[in-house]
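For this view, one protein chain was removed and the others were kept in their places.
Then we have subunit A:
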Amino acid sequence: MEEERREVCLNGEEEEVVIKDEDKVALQFMDSLHNYLSLSDSLSSTLRQGWLELASARYSMGTSRVNSSLLDLKFHSAATILKITENEDGKFCVFTCFFMMPFCNITCTTLYDSIGTQPHFTLQKWVSSEHELESTKLEYKNEQPQDSNSIKSSENLMGLADNDEVQKERHKSLSVFGVLISPKLRATQLSFEKALETLIEIANLRSSLLHSFSQLNQEVEDTKE
């Protein structure tokens, strides 16, 4: 069992504190759990805001202009890509899921966790001009790991910089409701976009939580033996 020795100042005197490896994992687990709960609350309030803004947009524009029967059923490239990487026995498996906008119609949410693996989720937003693929398509690839030991905190990778092109992509997704739409509908889109980002952060945190939990369990069993 690895130990780490740190000098901590208590009551004006420096003392040496031994931090065991299992304590570090336990602290990491509790930190992740706290962040997970905070993000869940944040997601809930963001979604509530989004749904209310959608109702407000229907109030302003009218029910004939904002309703589900206007959503586009034609095939078109997805606006957002979710990449799931999983490290198992030294190999990286990449799952790619495509999301349809404008209100983040999640078409693929299948994830799995197994002991010893830690999936990592990455979002690429507004990449429909770069990828000429059908939406709702699930792709499976085996690739060589670039960094098998990296455990990154959740991050969002923008397929395009947050500039005019992103605004164009946003307008394009909302064009199903018309070109001259209320600012409230645009605010709705931003709320659901933020909710999607929060979901990805939650997924990464959950992955970290489960990984820490499985490590703790393993160490407890090792101790019993």
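What we mean here is this: contacts are C-beta pairs under 8 Å (C-beta built on N, C-alpha and C of every residue); 3 or more make two chains touch, one makes a residue touch a chain; residues count from 1.
By our rule, contacts and distances are computed from a predicted model.
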Absent chain [UniProt protein name; select from "V-type proton ATPase subunit", "Short-chain specific acyl-CoA dehydrogenase, mitochondrial", "Mediator of RNA polymerase II transcription subunit 17" or "Auxin-responsive protein"]: "V-type proton ATPase subunit"
Options A:27, A:71 or A:220, residue touching the unrepresented chain: A:71
Residues of subunit A (touch criterion as defined above) contacting the omitted chain: 48, 51-52, 55-56, 58-60, 62-65, 67, 69-74, 167, 171, 175-176, 178-184, 187
